[in-house]
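Every protein chain except one is present and positioned as in the full complex.
By letter and in written order, the chains are A and B; residue numbering begins at 1 in each of them.
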Amino acid sequence: MTADAPLLEVRDLAARFVARAETVEAVRGISFDIRPGEAVGFVGESGCGKSVTARAILRLAPEGSTVALSGSVRYRGQDLLALSERAIRAVRGRRIAMVFQDPMTSLNPVMTVGAQIEDMLREHTDLSRTAIRERAVELLDQVGIENARARVHDHPHQFSGGMRQRVLIAIAISCNPDLLIADEPTTALDVIVQAQILRLLLRLREQMGMSLMLITHDFGVVAGMVERVNVMYRGRIVETGEVDRVFAAPAHPYTRALLDAVPRLAIARGPA
Amino acid sequence: MATARTPRSGSPILRLVAVRLVWTAAILLGVSVVAFVLMRALPGDFAIAAAGAQFVQAEVLEAIRREFGLDQPVWVQYLRWLGEALQGDLGRSFVTRRPVTSEIGPRFVVTAQLTLIAALMALAIGGTTGLLSARLRGQTDWVVRLVNGLSLAVPNFVVATLIVLMAGLYFPFLNLFNYTPFLADPLANIGSLLLPALCLALAVSVTVSENTRAAVLEVSSQDFVMVARAKGLRPRRVLGSYLLRNALTPVITVTGLQVASLLGGSILIETIFAIPGMGQYLFDSITSRDYPVIQAIVLLAAAVVVFVNLLVDIAYARADARVRYE
Partner (left out) sequence: MSETRPEAFEAEAPAAAPRALRRRAGGWLVLGLGLAMLVTIVLVTTLAPLLAPFDPSATSMNSLDGPSARHWLGTDLIGRDVLSRLLWGGRTTLLITLVAVAIALAAGLVLGLLSGYLGGWVDQVVMRVLDVVFAFPVFLLAIAVVAALGPTVPNLIMTIAIVYTPAMARVVRGPVLSVKRWDHVEAARSVGMSEVRIVTRHVLPMVASPIVVETSLTLAQTIFTVTALSFLGLGPPPPDPNWGGMLAEARQFMELAPLTVLGPAAAIVFATLTFILIANGLREVLDVGSRR
């Protein structure tokens, strides 16, 4: 594989929710690439299909529902949609990791945060028990949690929302994934914490050289974080391009509407 | 329970335990009043009942009245009775003339054993069916709920009677009434309790099943389950560490709260399977109008229920605290 070949190649992806007799189409005709080390933004209003697209990559359907997928999702040339359950599990977390929207409900309340990092490492690596424990401490430290050695033993309720999102990011990067999908990672947080989390993501991406798929409803978040952006509307990608170009000259009327909704300051700080 | 003495400590759990302990004591006091009144509300003369005969000499009645303090005001009688009860003296059986406490003791152990086995069975059956129902949905869900509804419609004494009937007809070599004391042969003892416990467990397992189903569905929709799957964990691990560990607390709580229903049912089951427990003793005592025994058993059963509820409450608060409190 050459350096310029896409890491992820999505072609004509469609997802439909199947519930007994009814079928609801969530997204269709989705095609995009993510290159190694590249950060790509997905922007659109809630319900436009951003999250469905992200989860379709890892074939994660909400519990109790069935989602029919079509098209292709090629990761390093391999179609993820054609993999066995076992094979896709080896991709989840290990190659492509995810960070979700609400840190308050995304951690298992009855397990220590350390255990929640460790079970991921145990699943995907052959490290020894002590090595896994060390790595968990290291990861918490890496995402900026102070006194990490003591805090691995704490339960989620002992952490604030921003701290929990850091823990979830630590979990996501624990196996050095090629691609991190961040699905509205800052929406549930207050403004100052939002900025910290975004800076953390930016730093980790540079340190680890991983690709980033950043999903948000807020153009202000995308600015300064990604190189390219896809604008989604009603289950389709309506505009795609370099982030500077889209900011400067939005082609689609919906993109223009979204941009108008962003406070000026955020754009002024803009892509650095 | 020493924690009760430190209600001002910072921990909300200890405070809760202290409050619950005081509250439990109050309920037990109320329970004792009811048990006492029940006994004194007997139609006819308590002394005549105590004498156990229709024709009694007047002097004998007088003696009995003095012995039981019936010549004193009711509240004095109650306080005296309560004081004795607190020291473990629940009076003497009308029939055997032996202290009720020593009569009930060994029988209580048998009933406790039966109830415990039944509770575990209900947890196992109800937990499994509820989990299957919630995880597989569709037809399984439908079948489990149908079977649950039907088993609720068959009272435990009817199930027990039918089982005994079928065993007699088709497996005459099986001896169902082979209760063996625990100390004589522990394995045979547990073996002899399995079928009775199953009859007792059926109705409770329905409650457990419904609650397990609800709890698992509730936890399934939580974000952390999706996160666990996104981590690439194997399904068994997602189920065990994420789903079940979180669904367990409400299910255990519900099972604990069914102790009252298990104790009530044990009367019927013990009578049918000839198990020498508290229930059968109660049945015998009713037949022989042995009121002190009836009173003692009712009091004891209520005390057990109150105590188990207390334990469940504390356990729940503990589990909850780990999740929610600061």
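Assume a contact is a pair of C-beta atoms (placed from the backbone, for glycine too) under 8 Å apart; a residue touches a chain by one contact, two chains touch by 3 or more.
Because the structure is predicted, anything quoted here is derived from the model rather than measured.
Within the complete assembly, A:L60 is the residue of A:L8, A:I30, A:V43 or A:L60 that touches the hidden chain.
Screening B:L217, B:V254, B:I275 or B:A319 against the full complex identifies B:L217 as the residue touching the chain left out. Note on the undisplayed chain: of the listed residues B:V34, B:L194 or B:L311, the one touching it is B:V34. Checked against the hidden chain, the listed residues A:A5, A:A68 or A:A150 yield one contact partner: A:A68. Contact with the chain that does not appear here is found for just one residue of B:Q77, B:T253 or B:T271, B:T271.
Contact with the chain not shown here comes from a single listed residue; of B:M121, B:L233, B:V306 or B:A319, that residue is B:V306. Touching the omitted chain from subunit B are residues 26-28, 30-31, 33-34, 38-39, 41-43, 149-150, 152-155, 157-158, 161-162, 164-165, 168-169, 214, 217, 260-261, 263-265, 267-268, 271-272, 282-283, 286-287, 289, 291, 294-295, 297-298, 301-302, 305-306, 309.
Throughout what follows, only the chains that are shown with their structure count from here on.
Each chain gets a centre from the mean of its Cα atoms; for subunit A and subunit B, those two points are 51 Å apart.
Taken in their complex, subunit B has these residues touching subunit A: 137, 217, 220-234, 237, 241-242, 245-246, 319, 322-326.
Contact residues on subunit A toward subunit B in their complex (touch as defined above): 58, 60, 62-64, 89-94, 97-98, 100-102, 105-111, 119-120, 123-124, 155, 157-158, 168, 171.
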